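What follows is a single structure, written as structure tokens, with notes after it.
Note that one protein chain is taken out, while the other chains of the complex remain in position.
Per-chain residue numbering starts at 1, and chain names A and B are given in the order in which the chains are listed.
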Amino acid sequence: MGLKEKTVGDLTEILGPESIISDDGAMRIADPIMVRTYAKAFGYVPEHRPLCIVKAASAEQVSKTLRYCSDNDIHVIARTGASSSEDQLLVIDDRTIFIDGSPMNRIVDIDTENMVVTAQCGTPIAALEERLNADGYTLGHAPQSLPLASMGGLVATRSTGQFSTYYGGIEDLVCGLEAVLPNGEPIAIRPVPRRAAGPDLRHIAIGSEGALVFITEVTVKIFKWYPDLMWKGGYIVENFKTGLAAVRDVMVKGYKPSVVRLYDKADVDHNYGSVKLKNEEAFMFFTVEGPGGVPEAHGAAIHQIALSYGAEHIGVKAVDHWFLTRNRICDTIGTEKEYVKFRETNVYNATLEICANWGQIGEIYDEAMRTLPEVIPELVMLGGHVSHSYMNGTNVYFVYALKMGDPASAHLAQYRFVDAVCDVVLKYSSATIVHHHGVGKMRAGRIREELGSSFTLLEMLKQSIDPGNIMNPGCLIPIG
Amino acid sequence: MKRICVCFKVVDDFDEVLPSDWDEAGGDGPDLAYVRRILGDFDEAALENALLVKDAYRALGIGADLTALTLAPGYADHILRNFAAVGVDRTVCLETQEDLRFSPERTASALADFILGGPPPDIVLAGLMTPPGGSGAVPLFLAEYLGLPCVTEAISLTPARDCVAVEHRVDSGICRREMLTAFLCTIGNARRSYLRVPTLREALRAPAPAIEHVESKIAGSRGGLKPLSVRREDRRRDCLFSEGADASDHAAFLYERVIKEALL
Partner (left out) sequence: MRIVGIVDASCPGHGGDTAARLMGAAARAGACGGGAEASLWCMADGGPAPRRPWPAGRVVIAEGASAAAGASGHCPEAPLKALEALVREHRPDLLLFPADRAGRELAVRLSARAGIPCSLDVPDLAPDGDRLLLFREIYNGNLEAVFPCETPHILTLRLSGFEPAAPFADPEIVRVRAEAGGDAPCVCRNVLVEAVEPEKGLEDAGLVVVCGAGFASESAMEQANALAGALGGVVAGTRPVGIDGRVPPSRIVGISGTQIQPRLCLVLGASGARAFAVGIYGSACIVGVNTDAQAPLFKSCDAAAVCDAGEFARALTDIVSSKGKRGGADARDPRRMSQG
């Protein structure tokens, strides 16, 4: 009996036939999105397919499945919204199953007295946010993948949202969680306002990308929502460097706009086209949220800071356009429309996010913009924007497009681009090669350099929690 | 040397206009200040098919020169700057301050005036239709003003040494004809609809994208129509959302409440 037949048979016996999907068609499309969809457009057949997909409807089912996989050396990829972008969901061998937590989509509890919500891992964030908005609350977490993503995956990838400068990244929002260890043992980290009982164990799960545990339920903060009080301001600045200085000033002075974004012309033209910029100019905008008085006061101060850097105030219309179109990319991902464009133009659009402190981010941006076109012949466009800022630094989100060759090996061009960016970034002491998309399999090869001597801690965690290396091998930590 | 001229239009992406701007739109249309500028769908196909024709001539060992011609493109550098890199030999922007939104004959007149002022083209291509008027009239007027036979809704063009084989849609199906003389062709839902994209290196190696701006002389004919009024019709319906735990429930709900009756 082959491995697939045995695994499917055993899991069917444990969970019931309605929980197992194993037909060839479903296995063929189980591949992750992003660069693999480019290959799919040309009829790419994945080299490796999962043995089956387990649709887990409860933590107990996750537990039983993981226990089985641990006992039988079956590898597991955790999946909910399937919107990750760094090949987290890429199947790399022939003994892997997906545990799909999307049936676990219940909002367990909304506690407005204590300002937390508990939701299962498969709860679509868009549905949860809509539910909260109806009552005047918000998660404060709005990734560009909002139309597609689910809570479990967002926590697992340590994601950040478009309003993170004010509300924080997911790591600031998670109060507690429940998960299942690779051996099937369930664990729970109770949600408390703060705890000093040793290292913060939440952070073993947050950002673990399915390589350590399977997250089954999360409790996150919620916030009062004041959409009608939002302050917005759009500006054109002389150049990207000036914009960086202005953004830094805003952050260092202590303001926390919910959105702070700075776009170079290439990015604006390619992705939005909403602001007509001259050659070196950059588009910068802010939003401020909060209770009465705060948005206006902070907005007025931010406005003065922007003007002090020679920025031209262009009002709010461009910001409104950004709100309207910010997640539109989700409408075409994986659709036939996208496939036709791939087949006709051979152009694939992608992004890569890095982060560094204020003193180095400008240099990193300049060096990347100068060197990447030289080392990546397939580059069709390259631009960047700032989208998540901190007291001590900010990110840069490179947006780029590659003209691909042979579809089956197209991903290699993207991997080379990623490596080229890592080559630039890793020269800078304050920089990280990954801001919020996660390492996945795409950047796993550079994780040792990224973490330096602290990589040993990650290895130890992996070895003690997942000694059999069944949890998404190759993701986060490279094989070998 | 074969001369190809492709007429195209840079338009606003109306899918990105704020709903409030549609509601407030008057005779001058909505506020488009921060709306993305794009190539009209059919015009993008026309550009790509013009390049394919040029490629085909080159493969036959016949020289071909391609001019891309547009009228008042506005903010369009991000679109036009790659034209030279993909094989457009000359990009010409006719400039005018006139409101030509609903004046296809004057638009065509401006294009024809420019084309007739130079060596006669062998093939003139244009997209089937573009917004905001979206009437599809400009290429047809242009064919008349240039005195060229007109082939509409082409799917593909294949040059040969003594003719150009054109496949195009007609009411009864697909028509194939071999054009022996200069002609104008509108591009509809063609087999190739997206414009090729150069790499950054190809763009750097290409000749500098010299985009010519030419003041357009528009014949003062009857003039274009101006709307007396403009409004946004509210076509909203009261939508009954189905209730159910899954798609099967939704289907059952809608079948009982709505669909069954429509099938009677």
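One rule holds for everything that comes next: a residue touches a chain if its C-beta (ideal position, glycine included) is under 8 Å from a C-beta of that chain, and two chains touch if they have at least 3 such contacts.
Computed from a predicted model, the values in this text were never measured in an experiment.
Note on the chain not shown: across the whole complex it touches A, B.
Checked against the full complex, the one of B:V6, B:M179, B:V197 or B:I211 touching the unshown chain is B:M179.
Of the candidate positions B:N49, B:T67, B:S193 or B:S216, contact with the unshown chain belongs to B:S193. Only one residue in the set B:N49, B:T152, B:T199 or B:S216 touches the chain that does not appear here, and it is B:T152. Mapped onto subunit A, the interface with the missing chain covers residues 25, 126-127, 130, 147, 331-332, 335-337, 339-340.
For subunit B, the residues in touch with the chain missing from this view are 14-15, 17, 22, 25, 27, 29-30, 41, 101-102, 104-105, 128-129, 131-137, 140-141, 143-145, 149-150, 152-153, 163, 169-181, 183, 188-189, 193, 222, 225-233, 235-242, 244, 246-248, 250-255, 257-260, 262-264.
Rule of thumb we're sticking to: only the chains that are shown with their structure count from here on.
Of all residues in subunit B, only 13, 16, 18, 31, 33-38, 48, 75, 77-78, 192-201 touch subunit A in the complex they form. If you check the complex, the residues on subunit A that touch subunit B are 269-270, 272-276, 317-318, 320-321, 324-325, 340-341, 344-345, 347, 373, 377-382, 401, 403.
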